[in-house]
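For this depiction, one protein chain was excluded, whereas all remaining protein chains were kept in their positions.
A and B label the chains in the order they appear, each numbered from 1.
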Amino acid sequence: MGFLDNLINGISLGSIYAVIALGYTLVYGIAKMLNFAHGDVIMVGGYVIFTMMTTLHVNPYLSILISMAACTLLGITIEKIAYKPLRQATSLSVLITAIGVSYFLQNMALLIFGEKPVTFTSVINLPKITLFDGQIIIKSETTAAIIVSVLIVVGLSLFVNKTRSGRAMLAVSEDKDAAQLMGINVNRTISLTFAIGSGLAAVAGALLCSTYPVLSNTTGAMPGIKAFVAAVFGGIGSIPGAMIGGLLIGIIEILGRAYISPQLADAIVFAVLIIVLMVKPTGILGKKVSEKV
Amino acid sequence: MALLEVKKLGISFGGLRAVDDFSISINKGELYGLIGPNGAGKTTIFNLLTGVYKPTDGSITLDGVNLTGRSTIEINKAGIARTFQNIRLFSNLSVLDNVKAALTNRYTYSTVTGIFRLPKYFSAEKAMNEEAMKLLSVFELDGEADTIAANLPYGKQRKLEIARALATSPKLLLLDEPAAGMNPNETAELMNTIRQVRDDFDMTVLLIEHDMSLVSGICERLSVLNFGQLLCEGKTAEVLSNPEVITAYLGE
Partner (left out) sequence: MKLKIKPATRRSFVTYAIVTAAFIAVEVAASLGRTSNMFIGLLIPFCVYSIAAVSLNLTVGILGELSLGQAGFMCIGAYSSAIFSCMTKDTITNALVRFPMALLVGGAFAAIFGVLIGIPVLRLRGDYLAIVTLAFGEIIKNVFAALYVGKDSRGLHFSLTSSGDLGLEPGGKMIINGALGISGIPKDSTFEIGFVVLMLTLVIIYNFINSRTGRAVMSIRDNRIAAESIGLNITKYKLITFGLTAFLAGIAGALFSHNLAILQASKFDYNLSILILVFVVLGGIGSVRGSVIAAVVLTYLPEVLRSINSYRMLIYSIVLIVMMIFTSNAKIRGFFAGNLMKLKAMFGKQTAAKEGE
């Protein structure tokens, strides 16, 4: 495989990370919590699509919509039951709860779908693109991942900056108490954030499982962590940051795998994160926060 | 020669000139007050003196040693200790341990000595306990040595903060609104304590205060700060009767 092929694969994986990272960054920016279970929502989304298409023979696009609805509902429910009671708790308690939710989703999936990974049928039905007389082939999943991630970034930016609910999200992320005083319904805003984040996770699930068609109960865990790395990398809370971070992480991972060592690809991704945080502790597009004495 | 010599101190945050051209000279053993309306930059000056902020201009000299631009830790070791406007205790530690923490740099033994309880551990800990209890008794806190700091009543928390600052054996003690939130009786008691600290420990004290009974009661000299600049300075009685100062406090 040539360098361009690897680069295209990197962009493809990076676009998927970007979509996951957007969910992470929204939730972290507004609820100020590391939602460890975000990656597992992706896995749930994947299983919903799998069940719809393979068992119930539903149309792929309708399956995606159903999966998005299911994940949105799941996200809202998780927030209501597990995270809302912990609004005033320490970040450690919230982290452990999120880990608990993550284990819960993984083991629920294990009970329902079993230990054996299932083969996922791609939901994407686009022609592949052939360039330079077949020297470079861009798979339909790649095209879809890139288009979808760009659409989501643009849509989300417009939503956050132009709509009332979006601006409420910005206000809550700046200062929860002040937002409350200004008449913003903080609980509803946080709920909305989880809804959007989880809906995006379903989309990410569709893209991820279509590109790498093996689905098991731990499918979402590592991509979830790497997407968080991407969000931190780009600067947590920043929508363009998540996109840039996602793409860079994806490209670094694939190029690392191809040119350095397949076993060390993950290590390289994590090493790059550490270097970025050493140089700029708030990520590429993050804001500086200082403590008042 | 003055103990603390501050010359033309200034700091800008972005475009905002928070403190400008501020000079002050405090003699050894003096009780000196820094007053001014809210937002005048008093706490910023404390933060500059203790290295929390690095000054953009000017110099700070303590006992002939230039401390400009040094870190908080170096400045404390050089002899400036402080209390905070919003009390900052080690709230989960006992009253005794709050003071002993401040003795860390004066009674040393290595971590390994501590872990294996070598003889030096016992002698140093004994000396620390004695010194800490002595300090606590000055503030009548010795009876509460084992109480968790967060459980102390407000007035005693303020006192513990002063005791902790003194434990680093400073040359200059900075008190940021020590009487804030106290009733007149507690304030009167605090005035006696501050005087006693000056006399017993041969201490120089610079304090920020809004409570005029405390300021006029114990401060020998004052500097008045307004909009980040020195408005006037001098003997307490003279400064407080200066019409400019009255205008700054009450408005036009």
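In this section, a residue touches a chain if its C-beta (ideal position, glycine included) is under 8 Å from a C-beta of that chain, and two chains touch if they have at least 3 such contacts.
If you're wondering where the values come from, they're calculated on a predicted model, not measured in any experiment.
Within the complete assembly, B:168 is the residue of B:43, B:168, B:193 or B:226 that touches the hidden chain.
Not every partner is drawn; the one left out touches chain A at residues 28, 34, 82, 85-86, 88-97, 99-104, 106-108, 110-111, 225, 228-229, 232, 261, 263-264, 266-267, 270-271, 273-274, 277-278, 281, 291, 293. Those residues of chain B that touch the chain absent from the view are 50, 52, 72-73, 76-77, 81-82, 84, 88-93, 97-98, 100-102, 104-105, 107-109, 111, 113-117, 121, 124-125, 128, 146, 164-165, 167-168.
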